[in-house]
Structures are given as C-alpha cells and as structure tokens.
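Could you have a look at this structure, given as structure tokens, before my questions?
The complex is shown incomplete by one protein chain, all other protein chains being positioned as in the whole.
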Amino acid sequence: MQMEDELASIGAVMGASWAGRKAMTATSGPGFSLMQETIGWGFMTETPCVVVNVQRAGPGTGQATKSAQGDVMQSRWGTHGDYAAVVLSPNSAQEMFELTIRAFNLSERYRTPVVLLADETIAHVRERVNLPPGGALEVLDRKRPQPGETRFFGFETVAPMPAVGEGYNIAVTASTHDEMGMRFTQGAPVHRRMIEALNAKVYSHVPDIVETECHDVEHCDVGIVTFGCTSRSVYEAIERAEAAGVRVGFVRLKTIWPFPEHDVSKLAHSAKKIIVPEMNLGQVSGEVERVTGRKVVKLNKIGGGELITPEEIMEAITGAG
Amino acid sequence: MQMEDELASIGAVMGASWAGRKAMTATSGPGFSLMQETIGWGFMTETPCVVVNVQRAGPGTGQATKSAQGDVMQSRWGTHGDYAAVVLSPNSAQEMFELTIRAFNLSERYRTPVVLLADETIAHVRERVNLPPGGALEVLDRKRPQPGETRFFGFETVAPMPAVGEGYNIAVTASTHDEMGMRFTQGAPVHRRMIEALNAKVYSHVPDIVETECHDVEHCDVGIVTFGCTSRSVYEAIERAEAAGVRVGFVRLKTIWPFPEHDVSKLAHSAKKIIVPEMNLGQVSGEVERVTGRKVVKLNKIGGGELITPEEIMEAITGAG
Amino acid sequence: MQMEDELASIGAVMGASWAGRKAMTATSGPGFSLMQETIGWGFMTETPCVVVNVQRAGPGTGQATKSAQGDVMQSRWGTHGDYAAVVLSPNSAQEMFELTIRAFNLSERYRTPVVLLADETIAHVRERVNLPPGGALEVLDRKRPQPGETRFFGFETVAPMPAVGEGYNIAVTASTHDEMGMRFTQGAPVHRRMIEALNAKVYSHVPDIVETECHDVEHCDVGIVTFGCTSRSVYEAIERAEAAGVRVGFVRLKTIWPFPEHDVSKLAHSAKKIIVPEMNLGQVSGEVERVTGRKVVKLNKIGGGELITPEEIMEAITGAG
Partner (left out) sequence: MQMEDELASIGAVMGASWAGRKAMTATSGPGFSLMQETIGWGFMTETPCVVVNVQRAGPGTGQATKSAQGDVMQSRWGTHGDYAAVVLSPNSAQEMFELTIRAFNLSERYRTPVVLLADETIAHVRERVNLPPGGALEVLDRKRPQPGETRFFGFETVAPMPAVGEGYNIAVTASTHDEMGMRFTQGAPVHRRMIEALNAKVYSHVPDIVETECHDVEHCDVGIVTFGCTSRSVYEAIERAEAAGVRVGFVRLKTIWPFPEHDVSKLAHSAKKIIVPEMNLGQVSGEVERVTGRKVVKLNKIGGGELITPEEIMEAITGAG
C-alpha cells in the first residue's frame, strides 16, 4: 500500500497490525520524524510493527539519498515519555534481509514497534543474498488469546493480542490503561505498573534482543565500537592493523538499542583506547562514554554520503589517543 | 492564533517568524512529538522560534495534565540528523516568565528554535511573579540585513535574517543549502560547512547559553543534579540535610541542553555520591554518568503526577550509595 | 483503537481494511476536512470503509456539539478529482443503527468508502432502538479472490479484494493503475478506463444504493425535500398542513449521494412549490434546482444548533412561493 504521506503510512501500519497482520513501513529522516508520535502510540498500545529508517544526511531535508548515520539517538529518544526502543542495524544486503525478519520476530514476540535503522549505503548496495530454505527460517507470531480472555495489556511476560473484529471486547488507547484496556488517567499505581511492565518486557529480555558481532574483544590494545556501513571500513582497517602488529578488537552493534552494554564494557576492560567512527557529529560515542566511564576517540564525518575510509580509521588506531 | 492541530501550529510559527515576527507555540507530549519534523526544519533553516513543552506522563497520550519529566532526552534528540538543541527548564512561575523571555532572546540571537521544557507542576502553580519595569527587561531582536546583502545562512557568527516580502531575494529550504540559500544536495563540503556552522553557533556560545543555579558545588559530600519541579523538593531536602550536618551541593539545570558539563563536572569532583532525582525512568542521570564517568544514584518516580518528596531525597542522601 | 488525530485514524482504517477487516471512524467538521485526502485515496484504491461525519456548525472549529447540516456538498465534493460519493443520512437512533450496517454493506459490495452523514441532533438523541434478531440482519462481505487470481482493480462489476499478507501479489497505489495494480501515469486509456469503472460501479447501481422515504410524491401541491434531523420537523408540519387541507408531499433523502434524482423529479412533476429546509445557507436546494430545472423555496437556519421548527416549515408551506 502506498499512502500519500508518512502520517498516513504509519497510521495504516497500526491499523493493519490490530487487524491481525504483520505490517511495516520504510522511510528516511523527515518521514521518521513525522512518525514519532504514532510510534509512541505503538509502544503504549503494544502494537507489533516494523519501521525501517534508511538514514540520510540531515537535519531537515538535508541531502536526500546521501548516506549518513545521524538518527541513532533519535531512534532511541524520538518520541516522548519513558519507553524502551528496540533498534537493529544491518551492515549488508544479507542482513537487510535477516534483520528485517528478526525485527518482525522481535516485534511479534515482545509486542512492540521495532526499528530497522539502515543507512543509504547498505540500503542501495547490490550484493548476493543467501536465502535459507523456507523451513529454516524462524518466523514468530504474536501470542493469540484464548476465548474468554480479557486481559490484553501490560504483562511483563507479554499479553496475548486479539485482532479487532474477532469478537473480543477490546479498546485500544494510548492513554494510560489497565490490563483490560480501560483508561486510568488519574492515580499513580496503574501508570507505574503499566509503564514499568512495558519497559521491563524489553529490558528483562536483553540477552534475547541484543546481538553483536565481536572480534578480539578481550585481548586488544585498541577497541572499536561500530555499526552499519561504517563497519565495512572497520573490517578492512583491522586487517591492516593486525598486519602491522596492532591488536584491535571491535564490537559491531547489530542491535543498537537496547545498547549492548555488556560487550562494550568488556571491550573497554581490555582496550587502552576506544574509537567510535560514525557518520554523524557524535552519537554512539556518547553512549560508549556513559557505559564505560571513559572518554573515547571520536571519528566523525558528515556530508555527501562520504564513507569513513579504512585509512582514516587506521590513522585513528595508530594516532595518539 | 488557535490552529486546529500541532502540525498547523508549528507551521504557522515558522511562517510568522519568516514574516519577521517573534512566534511561539505551546504543547505537551504527543503534540511535541508531532512537531519534531518541523522543529528540525527550523534548525536547518535557522528560524528563531520558541516551543513550550509542558511535560506530562507519557508515552502516548499517557496521563494528560499529570506532571512528569519524561521528555528531556527527546528535547535533545527528537528530530533526525545532527543538530544542537537549546532547551531551558524553569522551576517557578517567575522563571516561566523570565525563561520565556530568555528563550526568545536566545532564539533571536542564535537564530535557532529554543524549547522551554516545563512540567505540569510548574505550568499550573500559582505564585507571585515580579515583573521588572519595562525598561529593565532585556529584549533582543534578530540581526537584520543591510540593503544589498545576499548571504543569510550558515554563519557561525549568525547570519542576518531578512523577512520574506521585504525585497531580499531569498529561498528558505531545509535541504542542504549554501550561504545564499541555494540547494546543494550532492557533495560533502557545503553540507559539512553548514551543519558544522549550525552546531558551532550554539556550542561555541555555551557560556552565554548555559545557565545553572549552583549551591556548594565545590564543598560537598553529596551532590545532586536537578531541574524543574523536582528541584523544589531538593531545596527542602538540602535544608534538612544541612541541619543534620550533611554537606549537600547541587547543580540546578536552568539550561538543560547544551548540558551544563562544566558545573556538573565540578560537582562530581567534590561529591562522593551523586544523586539525580527525576520524574521519569532515568534520563538526565545517563547524561551525568556520561559527563562524569561515574555511576550515579538514580531516584525515579512516574505516574499520577506525584512529585518526588523531600523525604525521598533525604533518604537517598543518607542512604548507602 | 483511539488514535492521536484524524490523519492517524483514517490511515489506520485503510490499513485495517486492507488487512481484511471492516473498519470505520467517526469525526466531525474539521476532522472530516483533514481526512479528505485519504478518503480520495480510498476511492482510488477501492478500499471499503465507513466514515461517520456528525455535522456541527462550521466552518472551522465553529460551534462544536451544535447541530448543523453544512457538510452535505463537502461529502460529495470534498476530495479532488472525479469520484462517486456514497453518502447516507439517518434521521433517528434506529437509522443510526440501520444505516451504519447498510453503509458497511454498500462499502463491502462496491469496494468504496461510504460516508454516514449524521448531525449532532440525531447522534445525541436518546430513543428506543429495535435490534433485529441476529440472523435477520443482512451482513455483506467483500468478494474474495480465488487462488491464482491477479486482477484486483477497476472492474465495473467490482473486483475481488485480497488481504495483504495472504500471499497474493498485490500493490495498492492511489496513482492511476491497471487491473493488476501496476502504476500507469502516462497515457489516457488506463486512467480513463479505471476512473470510468470506479464511477460506473456506483452510478450503474443507483437503484440498489439510493434509498428514500417518500410521501404523497405524486399527488401534492407543495413538495418538500428533506434529510436528517430537519425531517422530524417536516413530519409534524405535514400533519398540520394536511389537517388544514393542504396536500404536501416529501422526499426524504436516506441516501444523499448519489442524489435521488428520480424521486425528486417525480415530486417536482406534481408539486407547484418545492421547499428545501436545511440547517445551512443552501446546499441541497442547489442540487434540487439542478435536477428539477426550477427555483425552490429555501428555508435555511444556522447557529447554536437551533432546529428548523414545524412552524417555520408550515409558514413556508402556506406562504407565497
């Protein structure tokens, strides 16, 4: 379905999901910003759906179709209130395929919007994709209610989700509501219980949700935290560094949010210097500093879709830090 | 002017600003989320304006009219791309008045949207406000161009801003553009130069923009970082703590973004324990950890607009940390 | 599902309909205007759905909750391009129930958005409603495709409609498209064929779609064309007129669009004077003039939700015309 604008698209996604289907939409910068209100609606109503944001150079309209990585923090904090973002970051055509399926699986399992945060480089790259035989693909579906069930919201263990029109008595509201969907907009206990459950259903399943690619994390002098297209330059830089006898480890964030604190902490334990190359003015670097309690080497580049090169990363590896 | 929805309102604000007037709008949670795209437009086009977000319990519609502090990170990262948010936080009716004027002054001086991030408690409190005599009030206006000027964008020192219809030849686009407003959506240099200038005009004026209220920052055992309505409980808790012989210092963030790193670092230098009480599940606490490289004591409370009490803060002060 | 605004709501309706469910939304004046773009999307993509517009005094925000009948022409012409509106008008709580079901039946049978154009008086009246036994209720469902079918658009006889996610290869676009859903935005033939089919599937089924309540249409001196809440005053006025020996006939438009030309023409054939009482400044009266080629007596009233009274209609009946 091709709607007229991003507000209509994200609305249609929510409608389709509550009608019992899996639904997604794809957009870039300004469209993602326009969708923030409804994405928050989806978190509060526990609506499974996938939003693909192919990052380009912003803010504003910026440079459309030019690669960038400037929406990382927005994908975590873009809508208001306390919510738990689930955001995945592919670095190849193969992962565009795999992480899209994984995004749906996570969104169905935890009943929450999931963002696939790609970048223009990865979205437009032409590469071989290995499709697994159909049966080999894990495809999860949301838990459905049993006849007579009435509690469809706010379980940390994830409530069952009926489709509208199936005969369940169900109200879907982004106002604070109880397990039956009844609005409660006055006292503290219902709000506290529900919001904590909505956050806990993500944060208590971090081991299932968070996925990284790690390399020499525990035995390195230099550590790199990387994600998306930039990681492809990191691969090459590391080959060169290792050829030159420098021990370099990295954590690649396949899941960006919840932030892979465990692996990044391990890297920091070993590495004397941590480098965060990213195509923005510094976003993941701040999170790494928060988690590790250390200053990091920021390697930033914006504009025209120019990638950070292996040479630039090599320079950061060997430079004073 | 009362528009039909938040999209129309923020659009009208941008139109009025480019027509040469000072303009603002006020909203809460969902409305602020809907405005994110256009706020980013305002940053990219360097449009002075003020957006008041009176925080309530979210996400989604949440508990309308119930106080909360859950939009702090959104006010920094809510729109896409690399931008520099300027966000002020009042803690009294007097400051609602003063910081609104200050928000306009900053937005006019730096040609950028400024957010007044209030909370429901402060917005609805009934208190005496001292109005200074008219002449005593500093009121700044944007720099106007001289006849014949043609460069209206992208100066770190802030470009002059004509009004549309005054005869200047001017295009206003949120696509990447050069100093004359011409779109450049291909190469890196223009984008890099402009975005860096837009960020630098804020970050190179941190001493002018960042304002805090500090108390015993350099001589304390316990340090508190606080903002908005919660700081009123901090005042009272500190009186009690000092009566009990505990040395407590605090930094109150009248400017939340850019983050007052200097004062918070000083506090961390002195305090053995840092407490961050806030009516959310942890937002400013993360930033304090990033800046100080230390874990902090989080004191969080959400739901029903219930304030964090002096007793709860007192407990955190005297508790194990 | 309670969405944040009207754009999200109508988007969710379209998404739910393509996910295979029956979906509706209800709104008033400004919300109906905001939905016009997406309603046109629904016509072009042949999406069954129901939109309830409970009219109140406009334009703009006007007098919310005050009854009016000012959106009749908008319900016919509110979106751009050539489309065939189907609009029903209830005049009792009983008909709110019956015509809502009928609206769904028509929307499913003809795969097109249907508007239930109520007014505040009818929407808020408290009356007994007779619910027929379940089995007695005619409930239609959209035609579903057979496995292997590929042509889902643009049949005058109404194409079958798959749900997304059922495995049919289907693109849904509001750009001009062919029977398979492929975009064709250049030549004339596809556009002409499709738009004519979309209009014809409504206009060639006028006898099924158009419903009126007629009274003494062929033997009257005075004829009244009426709809919605105003018709309740007409009932009473006619009793009085007949008691006074005046022969008054009426056509009540249960379907407003397509316009009941046949019955209105019959009325005009018999009546020497035609009165159109309506709570606006003249809308249906223009259509009656167009259809009959005669000037009519306009009886208009706006503001405060004040109904046109039987006395006022009586006056028009007995007055010079």
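Residue numbering begins at 1 within each chain, and the chains themselves are lettered A, B and C in the order written.
Simple rule for what comes next: a residue touches a chain if its C-beta (ideal position, glycine included) is under 8 Å from a C-beta of that chain, and two chains touch if they have at least 3 such contacts.
In this text, all values refer to a predicted model and were calculated from it rather than measured experimentally.
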Interface partners of the hidden chain - shown chains only, full complex considered: A, B, C
Sole contact to the chain not displayed, among C:E156, C:E211, C:E236 or C:E289: C:E289
Residue of B:M3, B:L140, B:V206 or B:V246 touching the missing chain in the full complex: B:M3
Among C:S33, C:T121 or C:T212, the residue in touch with the chain that has been omitted: C:S33
Touch criterion as defined above, residue of C:P48, C:G70 or C:P277 at the omitted chain: C:G70
Omitted-chain contact residue, chosen from B:A174, B:V217, B:A241 or B:I308: B:A174
For subunit C, residues in touch with the removed chain: 29-30, 32-34, 36-37, 40-41, 43-45, 55, 57-64, 66, 68, 70-71, 73-74, 76-83, 173-176, 185-192, 195-196, 199, 280-281, 286-287, 289-290, 293-295, 302-306
Residue ranges of subunit A at the interface with the undisplayed chain: 2, 4-5, 30, 34, 60-61
Missing-chain contacts mapped onto subunit B: 1-4, 7-23, 37-38, 41, 45, 163-165, 171-175
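We adopt the following convention: only the chains that are shown with their structure count from here on.
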Contact graph of the chains (line, ring, star, complete, other): complete
Between subunit A and subunit B, centroid-to-centroid distance (C-alpha), Å: 26
Residues of subunit C engaged with two or more neighbouring chains: 2, 4
